[in-house]
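Missing here is one protein chain; the remaining ones are kept as they sit in the complex.
To keep things simple, chains are lettered A and B as they appear, and every chain counts its residues starting from 1.
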Amino acid sequence: MNAVEVRDLTVAYRESPVLWDIDLDVAPGVLMAIVGPNGAGKTTLIKAILGLMKPAAGQIRILGKPYRRVASLVGYVPQRGTVDWDFPTSVLDVVLMGLYGRIGWVRRPGRNERREAMEVLEKVGMTGFAHRQIRQLSGGQQQRVFLARALVQDARVYLMDEPLQGVDATTERAIIDILHSLRSSGKTVLAVHHDLQTVSSYFDEVLLLNVRRIASGPVSKVFTDTNLRLTYGGRIAIIKDAP
Amino acid sequence: MEQLLNDYTLRTVTLGTAILGAVSGALGTFAVLRRQSLLGDAISHAALPGIGLAFILTGSKASLVLMVGAGLAGWFATAIVLLITAGTRVKYDSALGLVLSVFFGAGLVVLTYVQRYPNANQAGLDSFLFGQAASLVVADVITMTILGGVALAALLLFWKEFKLLAFDPEFAHSLVLPVRRLDIGLTTLLVVAIVIGLQTVGVVLMSAMIIAPAAAARQWTDHLGIMTLVSMVTGALCGVGGALLSTSISNLPTGPTIVVCATGFVVISMLFAPRRGIIWQRIRRTVQNRELRSESVLLDLFELARTHDDLTYPHMEPALRVIHPQRGTLYRQLRRLQGKGLVQMHQNGAWALTPDGVRVCDQLRKERIG
Partner (left out) sequence: MSTFQLEIQLVAAVVAAACALPGTFLVLRRMAMMSDAISHAILPGIVVGFFLTGNLSSPLLILGGATAGLLTVVLVEWIRKTNRVREDAAIGLVFSSLFAVGVILIARFARDIHLDTDAVLLGELAFVPFNRLILAGRDLGPQALYATGVVGILSLGFILLFYKELKLATFDSALCATLGFLPGILHYTLMGLISMTAVAAFDAVGSILVVALMVGPPVSAYLITNRFGYMILYSVALAMTASIAGYWIAHLLDASIAGCMAVMVGVQFSVLFCTAPEQGVLAAWKRRRHQKWQFAIKMLVIHLLQHEATPEADRECRMDHLQDHMAWEEAFAEGVVSRAVSQNLLHTVGEYLELTAAGRELAREAIIHT
């Protein structure tokens, strides 16, 4: 059974299509990069998979079921810019938000939840920041907090919207290590990725997207000059490292 | 104080205003964080026709009846704002302004009819414009307590869901929380908070009771729970203070007095709150700048000395002044550094790094490069 399965997905925003007839299969334990130019519908695809956007047509299955039934098995890392970082809350608090679905209504996070959150903060190297107000963090640290919030859900499938956008080199390394350790424990990760240079070293598979699916599959097979030119419309020159 | 305990009316008024302040403070926290400050203004203005219609339809001036009318109108106005922004390209601020003024105008029309009723003038629905604390009676306070209590209880019950809704609604959605219903619920609580204050503060200025306590509280803490508590206490203090002032001094309308109190709290908080306060920030920046300036003088001495083999090689002030043209500042910095034991003055008036100074320079250079 595939971790993520998208069939004939079309999404429209105000009557103009953002995604046309997308098909996608992601096997379990795969790190997949979603790559494409601005406005290609990368974020939309993630949101559609999460049920945040209603598709005009098509079907989405996660672990063989509709999203609502497996939501607790899916972790989401949104773009950093989508929230107000001046919000009066601490790092630990934000991480605990990942557990709100599991805790259920009315109940508050207790000692066990706190412990779990602290463990995850250690994984992302943010233990010392647990009680900081989130405004006081650097961009990379904010990204790690968002990652921790998803990790604490202990999900099987992770959807990440530009987890490496605007982070420092150390954070990038740390996040990639975490993604690799997720893979080795059999988790699936779909991440929107901007840096074409690093696709082949960071990810196993890649989806080239520009409103339509241009290609998807193992990086070695799919991430070719021809496909990239198709994706980016030949408007940009792609510099690839010599093999 | 004795007067407060003995005077029945005064006690009622105090209790009522404290409750309204606390409830609007709590819900205001969320409204301000969710950027709905001006929605509060629209809701309170839009409540006016609701109050008038409730009176015309029931003939009753019981506060519960009027509050229900006000609440329904406020809620309806919010729904229309959403309808306009979702259905057309009209922006949120325009929709707010339009709905606010049209509803208020409708309220004026309704009020001209109300004024023709024989029993309309005694307690006057007019007092709903600028509020009349003295008109609060025990029954009003009981209604306010029950409604406010329910609102606060609901806020407490769904605290973590509302918190997530305010911080990151999309993530809440990804956890399959019913975001839409939570949003409607929290907005409804805001309507309740506004409605229970209308009789005391008035429709025109009630929005200030939503914004001001929360804006003041935000300056003192970075914790949502504490912010809400501080905002509640601030709201209650403003309410009580303003109401007492207006009942003890003649010709002082309640609503404006409460609002002026609340603004006072905001100004004080913005200036003096630790960490976020503007005054503290100025002081911190001055200290930092001074620190930076003396560091640069120290490093310059180091650079000059490096051209000789001896890192504690002394230099005359004119040599330093080539880099630091302002004589007064330079001299002050050197004195400061001397005080810290990082530089010393030789007999001939030349300045040199001390061994401690050299060590500090090494460290600074490492920090700046790393």
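Assume contacts are C-beta pairs under 8 Å (C-beta built on N, C-alpha and C of every residue); 3 or more make two chains touch, one makes a residue touch a chain.
Note that the structure is predicted; figures quoted are calculated from it, not measured.
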{"item": "Listed residues B:Leu27, B:Met67 or B:Leu129, member touching the removed chain", "value": "B:Leu129"}
{"item": "Candidate in contact with the missing chain, chosen from B:Leu57, B:Val138, B:Ile226 or B:Ile278", "value": "B:Ile278"}
{"item": "Candidates B:Ala212, B:Leu237 or B:Val358 - the one touching the absent chain", "value": "B:Ala212"}
{"item": "Residues of chain A (touch criterion as defined above) contacting the omitted chain", "value": "7-8, 10, 12, 15-17, 20-21, 55-59, 86, 211-212"}
{"item": "Touching residues on chain B - with respect to the absent chain", "value": "32, 35-38, 40-41, 45, 84, 87-91, 93-98, 100-109, 111-113, 126, 129-130, 204-205, 207-208, 210-212, 214-215, 218-219, 251-253, 255-257, 259-260, 262-263, 266, 270, 276, 278"}
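Rule of thumb we're sticking to: only the chains that are shown with their structure count from here on.
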{"item": "Length of the line joining the C-alpha centres of chain A and chain B, rounded to whole Å", "value": "35"}
{"item": "Residues on chain B engaged by chain A in the complex (per definition of touch)", "value": "33, 157-161, 163-164, 166-168, 170-177, 218, 221-224, 227"}
{"item": "Residues of chain A that touch chain B when the two form their complex", "value": "47, 50-52, 67-68, 71, 74, 76, 78, 82-84, 87-90, 93-94, 97, 100-101, 103, 105-106, 108-109, 133, 135, 149"}
